[in-house]
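Here the complex is missing one protein chain, while the rest keep their positions.
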Amino acid sequence: MTDQVIFDRGYRTYDGPRAGPSGARKAVFKEGLRRVLGLGRKARKKIFPWSLITIAVIAAAVFVGIHWAIGDIAESVGEGVPSYGGLFDFYSAISLLFIAFAAPQLLIPDRTKGVLSVYFSRPLTVDGYLSSKVAAFAALIGAFYIVPQLVLHIGLSLISDGGFIPYLTDNLDILWKVPLTTLAFVAIHGALVFPLSAVINRTGIAAAAFLGVLTAGSGIAARVAEASFPGARWVSLLALDQHPRIIRDHFFGDTVDYPAEIAGFEVWMSVVVIAVLVLVAVVFVRQRYRRLA
Amino acid sequence: MTDTVTTTALSKWFGPKVAVSEVTIGFGPGVTGLLGPNGAGKTTLMRVVAGLQRPSQGEVSVLGENPRKTPAIYKKMALVPEDEAIYERLTARQFITLAARLARVSDPEGNTQRVLETVDLVDSAHRRLAGFSKGMRQRAKVAAALVSDPEILLLDEPLNGADPVQRAALIKLFEELGTAGRTIIVSSHVLAEVERMAGRVVAMVDGRLAAVGSVETIRGAMTDRPRQMFVECSDPRALAGGLIETEGVVGLQVSEGQLRIEASDAGAVALAMPALAVERGVSITRLEPSDESLESVFRYLVDTR
Partner (left out) sequence: MVLAVHLYKRLMRKGRVISLLALASVPGFVYWLAGFDSDPADQGALYSDIITNVGYTYAIAVLILTVATLREERDGGTLPYIYMRPIPRVTLAIWSIIAGIAAALTIAVGGWLATVLATLAVGADLPMTLPGLSLFVAAAVGYAAIFVPLGYLVPRSLLVGLGYIIVIESILAEVVTGLAQFSIWRISVSIYADLATVLGDEAIEALGSVSPGVGGGVLKLTAALVVGLITLTLALQRRDVL
């Protein structure tokens, strides 16, 4: 009778610290940032996101230069050089491209490459996974909006006739207006692009669908806002991109009249629309991923 | 026979990764097995020969033409790719007929029926490829390649997913095509089956050619490695006692009823065996080389890199 022998081939269990669910969420969050920004990936994966970021930041720096050239900040704003509120509009097309790129990158590859089951075999719930993805989206898009604003703010502080600190203290309201406006932009766009990215399996198609829906909604609302058929004014709310701008105007002063304003809605309606859309998006995406998990 | 496919100092790299390095080889009529571990460069070599990728250096010639410059050559060459990509929305018949039409085959429908019968997919021909098993998809791909009656057939892991009956049928088909004078280059990890159908083997390791020839000639060329022989006899110890003094014997291993010999000169040992057996009163029931399989040749080639 031979003895049973188990040979030690060097396998070792892991004895180190275990990060648990919060560690798993942090890892998903960090991976999301890296994937969108192309960090730790080939150089060509960085071209698209970083060129958009560079354009946005350079635009802010250029405006600081123009303000400085004119000499008086109030005068330059009066002449139409964008300040804080206007900067949101200036790079809106670029920011939409960035959003159209980022959100599908966060959600779609995990599904199409079949690694969703790998994620959910870890101490990670569907809610944990999705909240990490949302956090990564918010961090990326938030930074995309806020960093140029920061460049503008610091630039204007530096060139201000009154001096750096006086300008900062005189404009403390910027420190909450810009983030709140940014939050409105992030929320409305996230509420649209996340559900699309949750059901469409190709990143390019999801991006195009996001931009198509925005364009279609704006087109419809712009034409129909003043029509007289029953319910026409409610159609004006379909221009989703207008709602964060209406909130922005509430903080920074009116620019143009948006379809919802033409239809007679107050700013709180935009807040309600954003909140409702976010809620619907959360429920929809959660349901979708619960079925997938 | 003249080679129909030749590569001359062929190299292919993707950035810093060299997938194929200075491969000079010719393929002629008959079945040639292309072997190598994962990452050896077999698929890349096939793709470059097929004209799907440009050589980074060197040349490819198919029937005297560069396939990338002369698309007309595709009338005579076909590839069965390794990956499972296929037109899932088409039925098998539609897929093969499309291949026939794109290849400008006369009577696409008739030829489609012919190859469907060849790969035994007639009963499933009306079904969409999306519903096919892996083995059935492979057969559909083989059929699509055969529909243009190519002179040169490149098969990248064609037996993947096929069940034993299908494998046997496909191997028989490839053997017949090779015997008929077509150039068949087949890459596979299933060494026993390559050994069955390929009269010639090209082994690649790390992008380079490791060996070319039949299994026996490759083994014979490995003079730095003792040959292994297996003997079944009535008294292995007695036979071993005689063999130990025989020139060319490097090592002996005795077990019940069996003797394993390592010989630097297998021929000399084989010649000496009968006399030794008679001298020691040993009856030998079996004597054969134990390391001339493709598997052991292949393992040696890979291990020594």
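As written, the chain order gives the labels A and B, with residue 1 at the start of each chain.
The criterion applied here is as follows: a residue touches a chain if its C-beta (ideal position, glycine included) is under 8 Å from a C-beta of that chain, and two chains touch if they have at least 3 such contacts.
This is a predicted model, so every value here is computed, not measured.
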item	value
Shown chains touched by the chain that is not drawn here	A, B
Selected residue (touches chain absent from view) among A:24, A:73 or A:94	A:94
Residue in contact with the excluded chain [from B:45, B:60, B:103 or B:162]	B:103
Interface with the unshown chain - residue positions in chain B	47, 50-54, 68, 71-75, 77-79, 81, 83-87, 89, 98-99, 101-104, 144
Missing-chain contacts mapped onto chain A	48, 93-94, 96-97, 100-101, 202-205, 207-209, 211-212, 215-216, 219-220, 223-224, 226-229, 232, 235
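Note that in this section only the chains that are shown with their structure count from here on.
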item	value
Computed distance of Cα centres, chain B from chain A, in Å	54
